[in-house]
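All protein chains but one are shown at their positions in the complex.
Take a look at subunit A:
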Amino acid sequence: MQEGSLVHRLVEGGSLRPGRRAVLLGAAGLGMLAAPSILRAQAAFGSRPIEIVTHAGVGGGTDITARMTAVDAAAALGTELIVVNKTGGSGAAALAYAAQRPKDGHTVLLLTQTHLITMLRSRTAAQIEDLVAVARATEDPQVVMVRADSPLANIDEFLSAGKSKGLRFGITHVGSVDHVATAGFAKAAGIRPPTAVPFRGGGDIVVNLVGGNIDVGLLNFAEGEAQIRAGEVRPLMVLSRERMSSLPDAPTARELKIDFVAATTRGYAVMKGTPEDRIARLEEGMLKGLRGPTFTNYLKTSGQAPDSVAGRAEWQAQLESFSRESQQALAELGVTR
């Protein structure tokens, strides 16, 4: 089916030089069943739809990031972008899938910190060294949230309470990105190691924060926005470098002498071995998509900064530093491989 659609697209789009088209058509006509991987590797860039591979199921924040990017990036790259959801293994299935695809720039991974942690925790098909950054899509800072009417809503109270007992932090499962961030935050703030209570997602954490079942939640702005506006949850501090435009009154942790930043970060990457000129074209096209009206509006409405979008140099450096930090944090939590 893959090869059939390839030929179909070539005929329809006519994007190739006649010589190669004839060769390809001839090859397909001869039924070269064993050759498709070679053919694919040589396929001209943009001659097939580009696959965005994500570990997230349809409908989550990561999946929506991919779909919002695709709207404007398709025009910039001159081909369709399709989202492929390879769930399972906390990103391991997506990495395995991407690793076995031809390295011709038609397979782009939507990478999150979850992948990096999975790579550190198990022997996945691709490790951080096997990936090349393309562009960063979102950087959604974590916000330390507490119940508005709890004594912890005062920063001094919060820090002194945290020093006398382990506070209850809501996280997604043990060994996850949240867990690493929670441990890192506690260390930087000089409070006792918190009790990590695992939940299924951000929504559950907010409910339990308001319901008084946990003391603190490290959440994205959008996850707690309704409760912040209703005055039920107080954003104590934001874990970004500068104050967030959506929460101008909340100080950054650094202003409070807590040297810690954390964000939910998502960006695009390809497998190492993809030709350099294609990575450059991909970066250009993806950045056009990410700076297009659809994605910009998505960032704005979900409370994320427009400077979330960044090129490959910045994103690559960030991936590497996060991987190093996580390795250390996981070792301290006792959950490395």
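Operating definition for what follows: a contact is a pair of C-beta atoms (placed from the backbone, for glycine too) under 8 Å apart; a residue touches a chain by one contact, two chains touch by 3 or more; residues count from 1.
Keep this in mind: contacts and distances are computed from a predicted model.
Considering only "SigE family RNA polymerase sigma factor", "SAM-dependent methyltransferase", "C4-dicarboxylate ABC transporter permease" or "Putative tricarboxylic transport membrane protein", the record for the omitted chain gives "C4-dicarboxylate ABC transporter permease", by its UniProt protein name.
The chain omitted from view is touched by exactly one of A:Asn85, A:Thr138 or A:Thr265, namely A:Asn85. Considering the full assembly, A:Val206 is the residue among A:Val146, A:Val206, A:Leu247 or A:Met286 that touches the omitted chain.
Residue A:Pro198 is the one among A:Pro198, A:Pro275 or A:Gly311 that touches the chain missing from this view. Although one chain is not displayed, subunit A still touches it through residues 57-61, 63-64, 67-68, 70-71, 84-90, 92-93, 96, 168, 172-176, 179, 195-200, 203-204, 206-208, 210-214, 222, 225-227, 229-230, 294, 297-298, 301-302, 335.
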